[in-house]
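The structure under discussion is supplied below as structure tokens; questions concerning it will follow.
The complex appears here minus one protein chain, its other protein chains still in place.
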Amino acid sequence: MQIELSQQELLSLHQTMVLIRRSEERLSRLFADGEVPGFLHLSIGQEAVPAGICAALQAGDTVASNHRGHGHALAKGVELRGFFAEILGREEGLCRGRGGSIHVADLRVGMLGANGIVGGGLPIALGSALAHQVRRTGGIAVAFFGDGAMAEGVLHECLNLASLWKLPLIFACENNGWSEFSPLDRQFAAQLGALGNAFGIPSVQVDGSDVAAVCLAANRIVGAARRGDGPQILECKTFRWRGHYEGDPQKYRDADDLAAARNRDPLALSSARLVAMGISAERIGTFERTVEARIEAAVEAACLGREPDYAAAAADVYTQTAAGTHG
Amino acid sequence: MQIELSQQELLSLHQTMVLIRRSEERLSRLFADGEVPGFLHLSIGQEAVPAGICAALQAGDTVASNHRGHGHALAKGVELRGFFAEILGREEGLCRGRGGSIHVADLRVGMLGANGIVGGGLPIALGSALAHQVRRTGGIAVAFFGDGAMAEGVLHECLNLASLWKLPLIFACENNGWSEFSPLDRQFAAQLGALGNAFGIPSVQVDGSDVAAVCLAANRIVGAARRGDGPQILECKTFRWRGHYEGDPQKYRDADDLAAARNRDPLALSSARLVAMGISAERIGTFERTVEARIEAAVEAACLGREPDYAAAAADVYTQTAAGTHG
Amino acid sequence: MAEIRYAMAINRALADAMLADASVILFGEDVAAPGGPFTVTRGLQAQFGAERVRDTPISEATITGAAVGTALGGLKPVVEIMFMDFITLAMDALVNQAAKAHFMFGGQCSVPMVVRTPHGGGLNAGPQHSQCLEAWFGHVPGLKVVVPSNPADAYGLLRAAITDPDPVIFVENKTLYSMKGELADAPQSVAIGRARIAQSGSDATIVVYGASVATALKAAISLAAEGIAAEVIDLRSIQPWDERAVLESVTKTRRLIVAHEAVTAFGVGAEIAARVSELAFGQLAAPVFRVGADFMPIPFARSLEREYLPGEADIAAAVRRSLNWKPNARTKP
Partner (left out) sequence: MAEIRYAMAINRALADAMLADASVILFGEDVAAPGGPFTVTRGLQAQFGAERVRDTPISEATITGAAVGTALGGLKPVVEIMFMDFITLAMDALVNQAAKAHFMFGGQCSVPMVVRTPHGGGLNAGPQHSQCLEAWFGHVPGLKVVVPSNPADAYGLLRAAITDPDPVIFVENKTLYSMKGELADAPQSVAIGRARIAQSGSDATIVVYGASVATALKAAISLAAEGIAAEVIDLRSIQPWDERAVLESVTKTRRLIVAHEAVTAFGVGAEIAARVSELAFGQLAAPVFRVGADFMPIPFARSLEREYLPGEADIAAAVRRSLNWKPNARTKP
């Protein structure tokens, strides 16, 4: 079992986190400028979770996400220009501007979609895991969900079914302590690990701000799931830096909570580790600017995109087959 | 804390069980004769559970039941003639023949209804417990559910909410090992007690064939719930003697399983205990015949009942108020 | 050609689909080892193995949601919701996920899944085991809704539903399970969206689906005795429904009755009546009349349920009412 990560791996993890952070910061500015329609939920502060977990996945593995899904999408490798174009509501968007931030999906890379329904992605991931099992793809599925989603009944149903069927499924909880404007202790009375225990599902808790810790844990449990050991739980303690949505005045949250969150900056921790390993701050900076340039290019291209085609959308409610829409 | 039951209490428990057993045997015959419309789910073999639990309740306490609800209804004291009349589909039925066996209810005695939806009674009981808490009635609510219902997501949601709100709610699981035609081990991967543990809800497992054991356990946890200690779980291991429904050929079940069930006859165990306490078999017999006579009289009266009034039913979809139906 | 029961026709369609396509899998409550509460899936686990035919716990939301993920994963799941009344527990998966994924993800994927579920009364199963809720799904873009009326269609439409790239709700009727009918030795798919003229006639059109087709055919017989030739159109699917076939018939008969077992108000008949009243306004000789259940939960007792369920006589009466309708007559509200 791998117990540490190579310098190359750590750099790559850092890169993914920077990609997520800078993309979301860019989105935040675009939102402030009125360029982003609808709601925007940012995962700034939580980057280590998708970066660490998705690094442990293979191309054929699948992830189902939630409303705070940019990190999952980017870490799973969705096409960057299509990502921005979607959130900006353009025809060139991954979903042709029909879904937006809450529905970003790129099936080609196994990203089965962000989801507007809290808990909605859980059974979808379970079904995907079943497909992996039955088709013997060697792949596994990951369900990303927040601490707030733990209260939904589907979690229970999915833990049970995944356990009974020994599905290659990772329950990846991003526990940021908040469900919208309500703190975890008023939302959920159990520990996820204890629930897993009850269902015979092994679980690991990690510091979700430490990308190396997340990745090492993910490597272990992804390996177990892939080997046929059945479902696994990975709970990542993490911090939501921003409001529930962009524009949320966060009156319900005190300065200490916010400060505590900022104290555990996954990017800063990762940078510091890289520096300690002998990588110069300069090199890290150059490297970060490369990512920023990629983002800028993608945003620029996305902004030049067309308005989506209404007639094409209206004609695409059902799959078009040779025999016509109603195949 | 009470550690044993008086002779009087044991006799009364026995009486309730005999009431349930004989009533259901009578229903089984009526069903065979074509007198009972629809599906009929009998709880023969499980009588000790409702008898023991309801003996621990007060008149103002409420119970929400499931599809196998005759025992819960009878033990909670529903009016006997109305009970039979309902199952036979008569105007004089508790529900005026509109609900039948799966919907027997008698709000006057706190029986909030059998329920056709597996798990459907759980949030109803939870709401009832909330009403007890807010209105400071001093009452508690009980949700009766089967082992099959444990797989429904509402169980999880209700465990969580009941725990968060410290509701006076008893989760009473009748674990008979079967969900329709499927055995428990292929249906549910957890133990209820472990789930309770995860949510901080105390749980007790009892031999659901021993009415005294059920009653003593129920007394304890009902007391705790009433005192404000919050929700409690009572899991009763029990046996379903008959098919899932009357007419079920039970091909999925082997003779051993059935024999094991019959081996733990709650009525026989209770009789034996009464005899051991010095109550003569004769006295028990006389006493049982009194119950039978009550049942016969109720069935006879029910059979004489009228066909329900369609126009009255059609006019009663909404509550009639002084201002008219659409008050 | 051989005679087969509706339940067995479904069973055969499932078996043939599984033989034809290794990606078809089945799961649901008690469908595998026990063979389903109405014996529809009997023998399939023995034939296709425990990997492809699975019993699930009582978890409708997850069964249906898992079907979405399974479909996205390259399989063709056919799941069962034991009674249509329980589909209330699976609405998120159907409405928010299955129906929308193709559209909402910009056409990247399809969700080839089928939900089989029985509706309808007649068994005195009471208010929570008898509802006909298909109208809800007609209102949801992205879903298809099929309701076969006989064994041959049950077979053919189910084969089409399983092949269909999009989610299909396949509604069976509990009282039809024992219905016998002919099935070809090498039966074919029946295209979703094409109605069938169950009986030709020139005096009035009766549009029906599912179990109401047989009821309408009986009504047509008694009407024929009075010299009234009713045309009975079996819709077969209600989303999409075959507007063209209905309009063609109405152009001929100038009278339309829509009948179903579901509650009339806000039911499938409302859409058909509204649409035909609009498109054939100039051609209709009488208002479109709807026959459906009264606005009440379906009651338990035998006499109540009997009176509640729309029958042959109700359909025949509506046809007569249409034929007797006088242009200047005011129908009382």
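Residue numbering begins at 1 within each chain, and the chains themselves are lettered A, B and C in the order written.
To be clear about the criterion, a residue touches a chain if its C-beta (ideal position, glycine included) is under 8 Å from a C-beta of that chain, and two chains touch if they have at least 3 such contacts.
Just so you know, these numbers come straight off a predicted model, no measurement behind them.
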Among the options A:25, A:79 or A:180, which residue touches the chain absent from this view? A:180
Filtering B:45, B:71 or B:153 for touch with the omitted chain leaves B:153
Determine which one of A:82, A:177 or A:308 touches the chain that has been left out. A:308
Take the complete complex as the reference. Which residues in chain C touch the chain that isn't displayed? 61, 85-86, 88-89, 91-92, 94-96, 99-100, 103-104, 126-128, 131, 133, 135-136, 138-142, 239, 243-244, 247, 262-263, 265-271, 273-275, 277-279, 281-282, 284, 286-290, 295-297, 299, 325, 327-331, 333
State which residues belonging to chain A touch the missing partner chain. 37-39, 89-90, 93, 95, 97-100, 102-103, 115-120, 148-149, 151-153, 179-182, 186-188, 252, 307-308, 310, 313-314, 317
Considering the whole complex rather than only what is displayed, give the residues of chain B touching the chain that is not shown. 62, 64, 86, 93-99, 103, 105-108, 112-113, 115-117, 120, 122-132, 134-135, 141, 153-154, 157-158, 160-161, 164-165, 313, 316-319, 321, 323, 326-327
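In this text, only the chains that are shown with their structure count from here on.
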Chain with minimal offset from the mean of all protein Cα atoms: C
Using Cα averages as centroids, what's the distance between chain A and chain B in whole Å? 46
Can you work out the whole-Å distance between the CA centroids of chain B and chain C? 36
Junction residues of chain B - those touching two or more other chains: 151-153, 186-188
Can you list the chain C residues in contact with two or more other chains? 57, 59, 61-62
